[in-house]
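A protein chain is absent from this complex, but the other protein chains hold their places.
By letter and in written order, the chains are A and B; residue numbering begins at 1 in each of them.
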Amino acid sequence: MTRTRPHSRGLPLLSSATAATVVAALSLAFFYAPLDRDQGVIQKIFYIHVPLAIVSLCGFIAGGVMAIRHLRTGDRSWDMRSYVAIHLSIVFAVGTLVTGSIWAKASWGHWWVWSEPVLVSFLIVFLLYCCYQPLRFSIEDPERQARYASVFAVTAGAFVPVNFLAVRLATQHVHPRVLSQSGSLPGPMLLTFLVSLAGVALLWATLWKLELSLKSSRMSLKRLRARLEAPDEVEAPVPEVAVR
Amino acid sequence: MTTTATPSERKIASVPPGLWRAATALLRKDFAHEVRTRQTVPAMALFSVTVFVLFHFGLARDTISGSLASGVLWVTLLLAAVVGVTRLFAAERDGGAGEGLLLAPIDRTAIYLAKASALLLYLALLEVVALPAFALLLAPGLGDGLPELIATLALADVGIAAIGALVAGLAAEARAREAIVPLMLLPLLVPVLIAAANASRPLLETHSHAAGLAKWLGLIGLYDVVFVLVSVALFDYLLED
Partner (left out) sequence: MTTVLASASGHYVAAAYVVFVALILLYLVIIAVRAQRTERELRELSALAEKRPR
């Protein structure tokens, strides 16, 4: 199917905005935000860990919403959007886990702590979404693959908030939480955090658009190749291609 | 419907009448198949008893109580549930009845309801065997908190059955089915495990008492509602041609 608007439209503007915001966030984090009283410089990881977590979670849920659109309309481009969203959020989830682990090591001396609900929830969510690609590629028929992947994406998207609630309840009575800011953030820290969040969110959006643009170009190329390699007389049926 | 029907009866009647009939018919067929071939429930039950024995040797303990007992019990039940889910669509696959099922003019939702109810039934039967076995082998103090434990089991079973039937449908046509079912199902069941294990922990202690039960049962209830709705809505898109 041909889109009326290419995916790459608006990409230069978006990536410039991303670059500017990320640079601003980094500058604010290291030159403007005050040093935390309790944790010192270690607290600065907060400005990269928490935005990664939030954007990753929203990305998973967005992937679920796009999957709903795909199921309801049957339009495969929504499946592609959902696939890229989930794919990208998995990468951001890995980033969340690694930065969280570094923060745990710096704060507690252990590379992993079970007392941090965000970290634990992310581990479970990550393990679940690791099934997404294997599930996709174990189904050969492209149309069915897209449909089943969307069902999984919606289920997993619904699972994310429930899981967070459950883990939060489970760790409530164990340790006081350290990896998040207790109480309200003072002004400069809040500003830095918001700019960091915006930067990571814009980064997600840019990478999403970029990958979508590349993927859809490749699929168009595959279709073009099929058309060109077909004999002249017969109008070859356009073969279904699976999202890869 | 007669005019003397209660509001709830009228609401149930407004659902297409074929749905319940179809679901019950399918459930009866599945159950008859299970009784005849005895493949799923005995496997689940035997598996759970075996795992209890493994835990005895692995933990080097004669009796366990409290959080250890709660953990062993629920992890074993979840793993046995995986066995059941993997086999849920086996009858259709092996007998080639899969296409027949799809060609019949029944709502996909009826298939889901039948499969989920079947799984619920299998889990209940599993627990009838597994619980006494658990009490016998590892946790003689089981009997004290029994009513609350049964309530927890019942609620958890609903959630496991709901999500298990959906995962079974998702994995039904996948190539590496046996590998992918546990990988998909177990993370999805973590909230149930968390709530059920925490609810059972005080019940299985040497002086059993119920603590914070409402909170944990509430969490399982929430999980059940969310995932029954999600599964019913999504199952229509599976098994299509």
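Methods note: a contact is a pair of C-beta atoms (placed from the backbone, for glycine too) under 8 Å apart; a residue touches a chain by one contact, two chains touch by 3 or more.
Note that the structure is predicted; figures quoted are calculated from it, not measured.
Across the complete structure, the visible chains that the omitted chain touches are A.
Contact with the chain that does not appear here is found for just one residue of A:H49, A:R76 or A:R136, A:H49.
Summary of contacts with the chain left out: across A:R72, A:H110 or A:R225, the touching residue is A:R225. Where chain A meets the omitted chain, the residues involved are 26, 30-31, 35, 40-42, 44-45, 48-49, 52, 91, 94-95, 98-99, 102-103, 105-106, 203, 207, 210-211, 214, 217-218, 221, 224-225, 228-229, 232.
Definition applied: only the chains that are shown with their structure count from here on.
Taking each chain's centre as the mean of its C-alpha atoms, chain A lies 31 Å from chain B. Touching chain A in their complex are the following residues of chain B: 163, 166, 170-171, 173-176, 180, 183-184, 187-188, 190-191, 194-195, 198, 215-216, 219, 222-223, 226-227, 230-231, 234, 237-238, 240. Residue ranges on chain A touching chain B, taken from their complex, read 71, 124-125, 127-128, 130-131, 134-135, 138-139, 144, 147-148, 150-152, 154-156, 158-159, 162-163, 165-167, 169-170.
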